[in-house]
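Below is one structure, written out as structure tokens; comments come after it.
Only a single protein chain was left out; the remaining protein chains are all shown in position.
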Amino acid sequence: MNTSRLEAFSDGVFAIAITLLVLEIKVPPPDTVLGAELLQLWPSYLAYVVSFLVIGAIWINHHAMFHHIVRVDGTLLLLNVLHLMLIAFLPFPTAVLAEAFHRGTDEPIAAAFYSSILTVIGIFVNAMWRYAAHEYRLIDPHLAAKKVRKLRRQFLFGPIAYAIATVVALVLPWLAVLLFILLNLFYLWPRWGYRSTPSPIDDSTTSSDTPAESLRDRSEGD
Amino acid sequence: MNTSRLEAFSDGVFAIAITLLVLEIKVPPPDTVLGAELLQLWPSYLAYVVSFLVIGAIWINHHAMFHHIVRVDGTLLLLNVLHLMLIAFLPFPTAVLAEAFHRGTDEPIAAAFYSSILTVIGIFVNAMWRYAAHEYRLIDPHLAAKKVRKLRRQFLFGPIAYAIATVVALVLPWLAVLLFILLNLFYLWPRWGYRSTPSPIDDSTTSSDTPAESLRDRSEGD
Amino acid sequence: MNTSRLEAFSDGVFAIAITLLVLEIKVPPPDTVLGAELLQLWPSYLAYVVSFLVIGAIWINHHAMFHHIVRVDGTLLLLNVLHLMLIAFLPFPTAVLAEAFHRGTDEPIAAAFYSSILTVIGIFVNAMWRYAAHEYRLIDPHLAAKKVRKLRRQFLFGPIAYAIATVVALVLPWLAVLLFILLNLFYLWPRWGYRSTPSPIDDSTTSSDTPAESLRDRSEGD
Partner (left out) sequence: MNTSRLEAFSDGVFAIAITLLVLEIKVPPPDTVLGAELLQLWPSYLAYVVSFLVIGAIWINHHAMFHHIVRVDGTLLLLNVLHLMLIAFLPFPTAVLAEAFHRGTDEPIAAAFYSSILTVIGIFVNAMWRYAAHEYRLIDPHLAAKKVRKLRRQFLFGPIAYAIATVVALVLPWLAVLLFILLNLFYLWPRWGYRSTPSPIDDSTTSSDTPAESLRDRSEGD
């Protein structure tokens, strides 16, 4: 199995999970005023936006990692299946989060549940990169050692941030939701000044600040 | 990330969103006469047809735009994720629209809600094209300047039409639904006389009247 | 847009529609004996099998047709979108069919509803082939005229058979369901003696009896 096959299957799971999120938003029951009821569904819209950004950022992250991975072995395959198992699970904590904010009770538990799933996803991301990069086991042998270490530090940022968000959620669930949005916009956000010094060649082995930026390196170098 | 990867992921979301629409059509409950109940579900069928045409037209539009885009950067990636977030959301306003027409109340709010989502989708389409085409940032450098301007005007037509439909919906919801169908058939409809003067070469840089037509230019020039 | 892009999108819709069918089978409610209840769900299993075979056969048919189509224009694109609209709709008549047989009432209406959707799908298949093949508009110019006519006759068989099944369904719904299964097994069934005289070259332009057989011609000739 080459990496493109694994990436195609993973992309399929990402695309399906991200599109299933909408099924958790239920049409208001009859006997209500539609306009008011659509407004009261704001927790569902919020949870939809949060999880869409989350899965979008993980998708980009996954590509950024597999840009450097050139081979797949059984261990990476298993880690990736377990990783996808948690991605595909996200519509459920998303629905739980929306439901808790809709009811106005148990928000801390719902937000901590959501955040703890993201923490475990982040741990698997780190396990995948560390396994693949260990002694250049499965990654591009031309990748600079400095870049490998830099990526390792960057991937570590995710689960640590989400672990902190899990604790925050138990006290201030709203702040945790805000953290989810900010964290994922950070991953997705383009650096506006980045293109000021475009390089004409593919400099994917040079260091850059975030996985998303390394993705842009690549696309701009093509 | 090259454009084909982004297009493949987007295509996945389009295909899933368009196929999930049917899940909003519920089987009639027991204790009713099936024939009559199937007929009474006409608002669900109508909403299904409208949204299928809408997503189909946006899909073709997306391809027509990415036919000219040769590179992806972080900003376009983010705009595309936000664009897909709204596409994947469409099954919900579709279900709301069907429910309102089924109940026979609140049709203006449901149709305006639906139309306003389409307006925002149209705004993102424009933002993507303007960002990509600005000073030929991400588009094919051989594309004629006249064609770039023409496409910019064409993409502008969508959100303006839907903004007008949103206002119309608040007064005459039925007329708005008719506008949705006509607008999207306009995007999807082939020009019957078009093939009378087929060109043997790929003239994708020449001007044409609609995004769909530019798509046909391409396919017929291959 | 080349044909491979259109086929990939269509394949996505086929794969999603065929996999969504299972969502219509609901877990028995509490307070029942599970074993007995699982047996009583036989109409759901039957409807699942029928629709899986139907969509599987249409998928193979779609490939057999696009094997000969070399270009896509706006009209074929629109016909294909309308064709997919009906494919993606199939989970609903499937659920209606299962529900009617489960209740034991209104089976004629449910089976006729199901069959009439298949008839319309068959009409679109014919419209697509006739439009593409008319004066070799979009098909391989090397395809033998005899083969073009033969395929036209074969594609005609589907909607006629389903139109007859629709009438049969109104009187003998069980017989109609049996017809659905037999018709689609006929499309999917391999000719067991076929491989006795394999041809070493791609003889896709020679005549064969069914679209599925033309598909086998191709694969065996590769």
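Which chain is which? They are A, B and C, in the order written, and residues in each are numbered from 1.
Rule of thumb we're sticking to: a residue touches a chain if its C-beta (ideal position, glycine included) is under 8 Å from a C-beta of that chain, and two chains touch if they have at least 3 such contacts.
Note that the structure is predicted; figures quoted are calculated from it, not measured.
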item: Partners of the unshown chain among those that are drawn; value: A, C
item: Touching residue (missing chain; options A:28, A:43, A:56 or A:91); value: A:91
item: Full-complex contact with the absent chain, from C:14, C:129 or C:162; value: C:14
item: Residue numbers in subunit A that touch the chain omitted from display; value: 1-2, 5, 8-9, 12-13, 16-17, 20, 23-24, 71-75, 77-78, 81, 84-85, 88-92, 95-96, 99-100, 103, 105-106, 109-110, 113, 137
item: Missing-chain contacts mapped onto subunit C; value: 11-12, 14-16, 18-23, 25, 27-28, 30, 33-35, 38, 48-49, 52-53, 56, 59-60, 63, 188-192, 194-195, 212-213, 215-216, 218-220, 222
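Methods note: only the chains that are shown with their structure count from here on.
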item: Interface sides of subunit A and subunit B: same vs different residues, half threshold; value: different
item: Mean-CA-position distance for subunit B and subunit A (Å); value: 27
item: In subunit B, residues with contacts to at least two other chains; value: 12, 16, 20, 23
